[in-house]
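Single-structure report; data block below.
Note that one protein chain is taken out, while the other chains of the complex remain in position.
For chain A:
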Amino acid sequence: MSGAGDRKEREVRRLLAGAARPPVPPDLPARALAHGRRARRRERLWRWALWLPAVAAAVAFGVWACAAEPWAAPPMGTTPPLEPW
């Protein structure tokens, strides 16, 4: 059973190895390179599109925090009681 299977597999291996080989078109490397450059550019663009808003948000928060100082105690609504003289 396994012997017959091996023989069949050998035949298929031979068929694949003996199949006609397609010639590589001379412009294929250049096309691949152009494709790769496009992919890289797209990737870089995505990275910028993700990082830029994040950095802008962080800077905006910093500026707002410095200006508004939300950690400072709010001004009192009432005048403190006058100490007796």
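Operating definition for what follows: contacts are C-beta pairs under 8 Å (C-beta built on N, C-alpha and C of every residue); 3 or more make two chains touch, one makes a residue touch a chain; residues count from 1.
As a convention for this text, contacts and distances are computed from a predicted model.
**Student:** If you had to name the missing chain as UniProt does, which of "(2Fe-2S)-binding protein", "ABC transporter permease", "Pitrilysin family protein" or "DNA-directed RNA polymerase sigma-70 factor" would it be?
**Tutor:** Per the UniProt record, that chain is "DNA-directed RNA polymerase sigma-70 factor".
**Student:** Return the single residue from A:28, A:55, A:68 or A:82 that touches the missing chain.
**Tutor:** In the full complex, the listed residue that touches the missing chain is A:28.
**Student:** In the complete complex, the non-displayed chain touches which residues of chain A?
**Tutor:** Missing-chain contacts on chain A: residues 5, 8-9, 11-13, 15-17, 19-25, 28-29, 31-40, 43.
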